[in-house]
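One structure is given below, encoded as structure tokens.
Every protein chain but one is kept in place in this view of the complex.
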Amino acid sequence: MPIISNVTCPVCGSLCDDIEILVENNKVVKVKNACGLGESKFLNYNGHRLRKPLIRKNGELVEASIKEAIRRSAEILADAAYPILYGWSNTSCEAIRVGLELAEEIGGVIDNTSTVCHGPSVLSIQDVGYSTCTLGQIRHRADLVIYWGSNPWSAHPRHIERYTAFTQGRFQASIWYRYLAHLSAYRARRRLLRALKLSSVREAPTIEAEAGLPPTLFRKERKMIVVDVRRTRTADIADYFLQVEPNKDYEVLEALRALIRDEEIDMDTVAGVPVETLEELADVMIGCKFGVLFFGVGLTMSMGKLRNIDTAICMVRDLNRYTKFIIMPMRGHFNVTGSNVVSTWQTGYPYAVDFSHGYPRYNPGETSVVDILARGESDASLIVASDPVAHFPKAAVENLVRNPVIVIDPEPTPTTLMADVVFPSSFVGIETEGTAYRMDHVPLPLKKIVEPPSGCLSDMEILQRILAEVRKIKRETAEVA
Amino acid sequence: MKVTLLTGRTLRQGQGKEYGKLSERYLKSVAVCEMDPDDMKRLGIRENENVKIATNYGSVVVKAVKSLRAPHPSAVFVPYGPWISLVMSSKTHGTGMPSLKGVTAEVNPAPTEPVLSLPELLKRHFKKE
Partner (left out) sequence: MDIAIKDGKIVEKVEGKGVKVIDASRMIVMPGGVDIHSHIAGAKVNAGRMLRPEDHFKDVEVKTEKTRSGVGHSIPSTFTTGYRYARMGYTTVFEPAQAPLKSRHTHEELNDTPIIDKGAYPLLGDCWFVLERLAKGMIEECAAYVAWTMRATKGYAVKIVNPGGLEAWGFGGNMRNIDDTVPHFNITPREIVQGLCKVNELLHMPHTIHVHTNNLGKPGNYVNTLETMKCVENLAHGDKPVIHITHCQFSAFKGRDWHTFASGAEEIARYVNNHSHVTLDMGQIVFTETTTMTADGPFQFILYQLTGNKWINGDVETETSTGIVPFAYKRKSYVHATQWSIGLELALLIKDPWKIYLTTDHPNAGPFIYYPKIISWLMSRRAREKVMRKMNKRARQKSLLSTIDREYTFYEMAIATRAGQARALGLRHKGHLGLGADADIAIYNIDPTSVEPSKDYQLIRRAFKHAAYTVKGGEIVVKNGEIVKSVDGKTFWVDVETSPSVDEFVPRLKQVFEDYYTVQYENYVVPEHYLAVSCPVHTKAEI
């Protein structure tokens, strides 16, 4: 029974690469080291598959040969005046490269899912830059870890354990041991109290009930702060949780920025947070040796969008005058970073690239898919490993499904149900190898651990064949003309 | 009742997705609305009863569940998915990014309206020739 080790997990942007997998008869039977999300994917990915290409005929999706499906897709794309090619965050860089070539060939728009997650972060970085690093720097050096508008416990379950607060670094000890010690001391005390039948004695007030910040935040070792609009699971394990009112992140960030610059604020509270608390928080940030601010879509998707990120980045930039401070977006899909990276080296732009003029154009808000769809401008689409029908706003979906839709996906989704051509593909990172980029832009190899079901090609191969067929059609048309 | 609508990822939604988006488990993990228990009392809704979420852009029926993250009065949380997308605006304010968090919405009991299954939902809302 082969155990395959050092497997990179193709689920979230943390891209843990220490997974061990036991394979029996071309089937994953056991997964070690992975989180709930990773394990669930490795064990269940094959339970619900597309196995045959489908083409819509008379309103119904019916099975077709791969050749037929390739031809039909190429015809749709070659005919289209302004097609969109969307998805790309759950596939390999190798497939994305072909996708970009195809987009250029047909003069379409290629956009990836960052357009609806960290697109605003990209726009902010283009405005002001950012100070960042790879995750290992944080592991070795950070004594202050802040998660703002992100919930790694649910979305990146091993992030804290592998890269930040609970990891052991060269210059920073883990707080995990302290956390465990704290927990067992607490349990021991409870047991003791029960034994003495003193369980009616009131427990110590929780940290949050006290005024000001907990004293633990002023110790030298690593500490963790969570800022969010609701008390997430991540908040439960933090040293301190700061709750802000929805859509008020901008105010809090600006206030902190002002305080870091030693300015005074003539208010008692900002977004529901006492200014004194913010003053102390600013001191903690200035006083650390190496701080890091992770931010999630909680900042990019709420009011202010890129302006929230602008001000967060500027705050971190200001902090670098006093100490070392880093900021990093928490990227969702396992290769959303890779889709930005590949698009940037080929076209200069990370997403929303429009080839309709024969060269790359970029203007998010105009060339981004949600806007194109909302305006009803596209006349065909190719969706790779993504599910816009489930996640785009209604008006955009209406215009998407009104025109021909080609979908490449290993499994049925709301989008495949609404498609005109469907290709069953193999799972990248399980049945196909490739390259992906971690959220900190570290490239990692994805492994092939089992054979794909027969008839399921890789995304890259399907795209190559569509591209070849499109070129053939173009040549044929040129000859006729 | 007027609320602020938040959407996001949950561990259950992430796992449910891996069982297939057409599965019952996925539906149960995303066609839900996590509410503050006090708000539920105020509206007279019990756990797993249907509520209708409405915005300027559309409405959808999902099941109300008690939030484990309370208190968060007049804020509701719904995981990403095809149900909640129906009430979202496609305006991006020039950023490419629709507003998916902190949307103003109306939540009310909907005892007579069912939570649509995924195929029903798609059929009801989108046409495909």
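Note that the chains are named A and B in the order they appear, and that numbering of residues resets to 1 at the start of each chain.
Quick note on the criterion: contacts are C-beta pairs under 8 Å (C-beta built on N, C-alpha and C of every residue); 3 or more make two chains touch, one makes a residue touch a chain.
Note that the structure is a prediction, hence the values are computed from the model and not measured.
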item	value
Neighbouring shown chains of the undisplayed chain, as defined at the top	A
Residue, one of A:Y130, A:F166, A:F334 or A:F392, that touches the chain absent here	A:Y130
Sole contact to the chain not displayed, among A:T113, A:N340, A:T413 or A:S458	A:N340
Hidden partner interface residues of chain A, rising order	5-6, 8, 17-18, 93, 97, 101, 104, 122, 125-137, 139-141, 162-163, 170-171, 289-290, 317, 320, 323-324, 326, 340-342, 344-350, 355, 357-360, 362, 435, 437, 441-445
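To be clear about the criterion, only the chains that are shown with their structure count from here on.
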item	value
Residues on chain A engaged by chain B in the complex (per definition of touch)	11, 36-37, 40-41, 44-45, 47-48, 56, 59, 111, 115-116, 119-120, 123, 151, 153-155, 157, 229-233, 246-247, 297-298, 300-303, 305-306, 332, 351-352, 364-366, 368-371, 373-374, 387, 389-398, 401-402, 411-414, 417-418
Touch list for chain B against partner chain A, complex	4, 6-11, 14-15, 18-23, 57-58, 69, 72, 75, 77, 80-82, 85-102, 118-119, 122, 125-129
